[in-house]
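In this view, the complex is presented without one of its protein chains, the others remaining in place.
Chain lettering (A, B and C) follows the sequence in which the chains are written, and residue indices restart at 1 in each chain.
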Amino acid sequence: MSEPFEPKIVAFVCTYCTYAGADLAGTSRMKYASNVRIVRLPCTGRISPMFILKALQKGADGVLVSGCHPGDCHFAQGNYHARRRWTVFRALLSFTGIPEERIKFSWISAAEGAKFAELINGVTEEIRSLGPFEQYQELQKIIETQSTY
Amino acid sequence: MTRILLHTRLDDCLAAWRASGYSVLAPSKSHELTRFNEVQHASDMALDLVLPERTIKDHFFPQTEPLIRYRIKKHEIDTEEMVPPELKRIFFGVRPCDASGLAIDDPLFGWDYKDEYWFRRRGNSVIVTIACTSADDFCMCTSVQLSPDSTKGSDVMLTPLKDGRGWQVLALTDRGNALLETIPSILQESDAEPAPPASVPVKFDIDKVTAWLADPASFESHFWKEISQRCIGCASCTFLCPTCHCFDIQDEGDTYSGIRRKNWDSCSFAMFTMHTSGHNPRNTQSTRWRQRIMHKFNYYRGKFDVNSCSGCGRCTRQCPVDMGITETLQSISNLPR
Amino acid sequence: MAKIGVFVCHCGENIASMVETAKLVSTIADHPGVEISTEYKYFCSDPGQETVKKAIREHNLTGVVVAACSPRMHEQTFRKACAEAGLNPYMLEMANIREHCSWVHTDKKEATDKAIEITRSLVEKVKRNNDLQPISVPVTRRAMVIGGGVAGIQAALDIASAGREVVLVEREPSIGGHMAQLSETFPTLDCSQCILTPRMVEAIQHPNITVMTYSEVEEVDGYIGNFSVKVRKKARYVKMETCTGCGDCIQKCPVKKIPSEFECSLGNRTAIYTPFAQAVPNVPVIDRSRCTYFKNGKCGICKKTCQIDSIDFDQQDIIETLEVGAIVVATGFQVQDTSGYGEYGYGRYKDVITGLHFERLASASGPTAGKILRPSDGKEPQTVVFIQCAGSRDVSKGVRYCSRICCMYTSKHAMLYAHKVHEGVSQIFYMDIRAAGKGYDEFTRRAIEEDKAGYIRGRVSKVYEENGKLIVRGADTLLGRQVEVQADMVVLATAMVPQHDAKDFAKKIGISYDEYGFYNEAHLKLRPVESSTAGIYLAGACQSPKDIPDSVAQASAAAAKVLGLFSKEHLEREPVVAMVTESTCAGCWGCATACPYNAIDHRDINDRNGNLIKRVASVNPGLCQGCGTCVSFCRSNSIDLAGFTEKQIFAEVMAL
Partner (left out) sequence: MGIQEQYRNEAAELLSSGAVKLVIGYGEGSTSDRRRPVFIRSADETARLVLDANCIANLSGYLVPEGLLSDGKSVAVFLKPDGIRSVNILAAEAQVNPDQVVILGFDIDGGQASPLPGRKATDFAPLIESQKSTGLSTELQQEADQLELMSATDRFEYWNQQFSKCIKCYACRQVCPMCYCRRCIVDVNQPQWVNTSSHTLGNFEWNIVRAFHLAGRCVACGGCDRACPVNIPLRLINHRMSKEALDAFDHFAGESADQKPVLATFRQDDPETFIL
């Protein structure tokens, strides 16, 4: 390998807390790894598990899902609903062999710019050390090659 | 005197074929499923099955097949055709019903436009069939004018020997002859007796069935509702069928590129005939089941003069609610005149 | 066909110094559907916006991506620019390449690549945006204020004085709330009732205010501008219309020994009663559970006494449905039950009382006519110990928060005590003195310096009785030693907690609450008087512990919010709301269960003859806030969120 592995990470965040937290990291000129692409949603309640699967299909080596702390949801309850879905979906992914380490969940408030920057660095580092998610990416490759039958 | 192949020489046989550039596929069990997989040794094969769960159709008309790769550019779309590779394949241990299935589908894939994907694979493949000496409750080849030792669709026919040591070998086609020429020293001459074919009782009167189906009055018969009441509308019968051949074209990809694919489709699905408007001409399961039966034993027959059924019985064997062609055709043939 | 305009902003050097904007512009120009891709130093400037508008008009753009700062910064700016150029404002997306990119990365190539990906994915999203129109909702310009304490009265008066109708609902027989119970108020020491009762009278006499006392809100339906509230008017058994409040019935009522709630059981009341002499309205109620007539059908003395026949034993509760456009919740607080504090002896020793008891003792209209007398023997206590934070800031047994008023009222109590019992000694155990407020610190200083309030910094471990004296044992952490104080009376500064039924009530009206049951504001700093539900506002201690000035201020703020809402006949709302695909909805109601706003109803789909074909979900756009929780629940994708549709998000992800 000539170039070191740079993981591709897709983040699904709510606009009111984590997106704003990322904005704060920006306005505070904190520096963090550039591997994460953010998809902005109104609320974590809007984040469907399908998003995570599609991100993996698109070659993400890791996925981050983040929203308001419990009790802080702009929509009062969206993150509580999201938390249940994540609990179940995470168990499901893990059971099918998608490593838990690759799918991260966090609460980041609009005030936690520093936490956001740290998290991005931490997650990027962890996924980098895990290496590319070849097993899943292989599934996509099979599609693109000839039918084996 | 006929030529025979002994079980003990099967590995030599496989080696010779591989040396001649063939890959050999035979029924085998992997991950709790019996199907045609590539095999290296005789011991990999599961030849004592009445039938593997999956048909060989899968290897000629796969469940999903890439046709065209496309790339979306600013002002145009680049396309690249994807054609199946040239692979010399031997299907060893095919049952007569599955082999017949290929022959039944040949005219469909070639009547107006020659389906390159199907015929390229057909041309590259040699079908080595083993006649059936046993059958189960679901076998029904004899009811559709075939038999446990039917040679239809086969290139080479193997008939088990009575003494169980091997098979009588008979080449049926040029392809079959060519195949046997790769193993002249492995085959031997023998007068060993062949085992009698399995006894498969006739379960319905196919002539009576086809006559009834051809009667326009039958189309609206209450019979269809009765018989299909428990049908849940899955596609396990169609997808396990050696002759079902319906497909759908799908584009799959992202913003930048993708692949146009040919995917199996099934008349059992409500979506099969769903119009964009929301109207569905076959909006009940009974009309879908009627379509399946009519297609196989009326329309297909009308067009190609053959029933689109080789009597393998998988539709009933695997049906989650114990339906299938046998029960329906039996009921039709028992209908009062 | 999509014609997307992409406008890459340099933000001076803020973006351009880290992102190679020229590369971004040219790469995006090559993207399918991009009609024009261009850059400029400041697109948010007037000439910048002009460029965007011109491009929209000249190229007939169907969508715009501004690659610049956060949408939280300039989305509105560019939406407006789009609208001015004739493009639906919702056909805009902001690619955040400043806060999320140029400001946080240090490698130009990485930052540029990221900026390209961000922008590209939003181009794909915007291709699938739809024209959205703001939702217009009619507003019923009448408000309901729930809770007739000082906050509720203030909110009602402010709204009413601005010319809007108000219904003020109070569950007790009289408005006034806790403030009516207080003696003097800090930091001015004016008499609580003297300043409150004129407001109470003003409220009941105000032509725009309908006061409904002895009434409870049963159910709230509807949404901002259009609430329908069911109020239960509890049977008073006294005719409001005719009663003159002469009080003869109260005088004659033979059941006299009922501990008075208003007096914190320091005094008694009768079965037919008004909670206090200055009650508004001055119409008594019959306490059915205590009344002899209701118990066994005998008595009826009040009825016989009443000269105008205002007693009606046959009265029933009445449910009244009121249409209002806004609701102010001012349901107040209660004091924490201190029975868990066995070490303080509350409940065991009669002379261990709460601050609210002390208020009644110190009140001129109270059971002792303002004399500080011990409940046990009616003697004047010579030493009073005050224990602060008896429940507040106590993780183990009480509540974690500070009740905010106790430092001040304890100082006040010490002062009042000193004024009434000149030789009396007051000792105050405290953790910290929190006296932030106008004139507050000066007030506590005055208590210490002029009224000899003895402050001991430390916690009390035990209160016990010895030889008829209460012994308060505690620590003086400043001196670092144990102290024991002999006291004649101990006053606990108990915590302020939510009403016992606060959570149930919140569920009833559809607002959220915190772990304690205080009602959540929409944003602690920026939207402190709005609840999480549009059109429902908060005032007073139901939101968090507050003193009178803060309660009144918040009430006026809530009133201002209500008046703002009422300033138009129609209200425009963001069109980011959920919508149902009726043809595929299976009517499982999972979305309705999940919706935090009860915004999803059932809708019947009938055939031409009126026969029910099926029932499907239906979103009330007036209630929907656009969180999308329903969308990710729906198994069949039959509900979607405008502005963040499945198609949009899918395209965004698939372009990454």
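To be clear about the criterion, contacts are C-beta pairs under 8 Å (C-beta built on N, C-alpha and C of every residue); 3 or more make two chains touch, one makes a residue touch a chain.
Model, not experiment: these values are computed from the prediction.
Remark: the absent chain touches shown chains A, B, C in the intact complex. Among the residues B:182, B:221, B:318 or B:331, only B:318 touches the chain that is left out of the figure. Of the residues in chain A, those that touch the hidden partner chain are 49-50, 53-54, 57, 70-71, 77, 80-81, 83-100, 104-107, 119, 135-136, 139-140, 142-143. Touch with the hidden chain on the side of chain C covers residues 515, 583-591, 593-594, 612, 614-615, 633, 635-638, 646-647, 650-651.
Residues of chain B that touch the chain left out of the display are 30-33, 53-54, 63-64, 137-138, 229-230, 232-236, 238-240, 248, 250, 252, 261, 263-264, 266, 269, 271, 316, 318, 320-324, 326-327.
Throughout what follows, only the chains that are shown with their structure count from here on.
Think of the whole protein's Cα atoms as having one middle point; the chain whose own Cα middle lies nearest to it is A. Centroids built from CA atoms put chain C at 34 Å from chain A.
The distance from the centre of chain B to the centre of chain C, each centre being the mean of the chain's C-alpha atoms, comes to 70 Å.
The distance from the centre of chain A to the centre of chain B, each centre being the mean of the chain's C-alpha atoms, comes to 45 Å. Annotation for chain A: residues touching 2 or more other chains are 58. The set of chain C residues that touch two or more partner chains comprises 654. Across the complex, chain C meets chain B through its residues 30-32, 34, 120, 124, 583, 651, 654-655. Considering their complex, residues 58-59, 62-66, 69, 82, 84-85, 252, 254, 259 of chain B touch chain A.
Here chain A touches chain B in the complex through residues 58, 143-144, 146-147, 149, going by the rule given at the top.
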